[in-house]
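Partial complex: the chains shown occupy the same locations as in the complete assembly.
As written, the chains take the letters A and B, and residue 1 is the first residue of each chain.
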Amino acid sequence: MLLARVAGTLVSTRKDPSIEGIKLLVVRTLDLDGEETGQSLVAMDAVGAGVDEVVLLAQGSSARQTRVTKDRPCDAVVMAIVDTWEVEGEERFHKYRGGGRS
Amino acid sequence: MLLARVAGTLVSTRKDPSIEGIKLLVVRTLDLDGEETGQSLVAMDAVGAGVDEVVLLAQGSSARQTRVTKDRPCDAVVMAIVDTWEVEGEERFHKYRGGGRS
């Protein structure tokens, strides 16, 4: 799975019927320091994520394994909102304190 | 999913029978500013997209989850036409006004 920050939302009215009612998020992927990697993509939302939240993305056929995305043409899903991660015993990101090595 | 602009169409008469009658589009992928990333590919059309429209691409096995592409050798499908997206609360692309930070 990849780390990402929700950047915004996307609207489409003419689309395959299978994605009616699904929320589409624009996200930017992050590295282990919480910095943007330069890659962006569009993901379906399975957990009610908001703009600026740091999330976990599942891609490929695994993106269809949530209740929201089952049997839909979905190759990327936001399936968790991240609280915190640590690297080599040190906290690198905390939802309420942000990322970085401060 | 990836953002892309429809660049043109492709014709093939000798092909696997499973793709008879499917429209093939040539597309160029876009970044969050609506600028081309330099990557291009061929996608099947599930929504009647026209040249120059900005669309959403599903890839991999997820590209076979539309009515049009089910059980076909399709690894990329245009499954939505994009109206608008916004990033950090600001509109970045609008179907009738185009993209960019103007």
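Simple rule for what comes next: a contact is a pair of C-beta atoms (placed from the backbone, for glycine too) under 8 Å apart; a residue touches a chain by one contact, two chains touch by 3 or more.
Since the structure is predicted, the reported quantities are computational estimates derived from the model, not experimental observations.
Shown are 2 identical chains; the number of copies across the whole complex in this structure file is 5.
As a working rule, only the chains that are shown with their structure count from here on.
If you average the CA atoms of chain A and of chain B, the two centres end up 21 Å from each other. Considering their complex, residues 1-3, 31-32, 46-48, 56, 58-69, 77, 79-89, 92 of chain B touch chain A.
Residues of chain A that touch chain B in their complex: 7-19, 24, 26, 28, 40-43, 51, 60-61, 63-64, 71-76.
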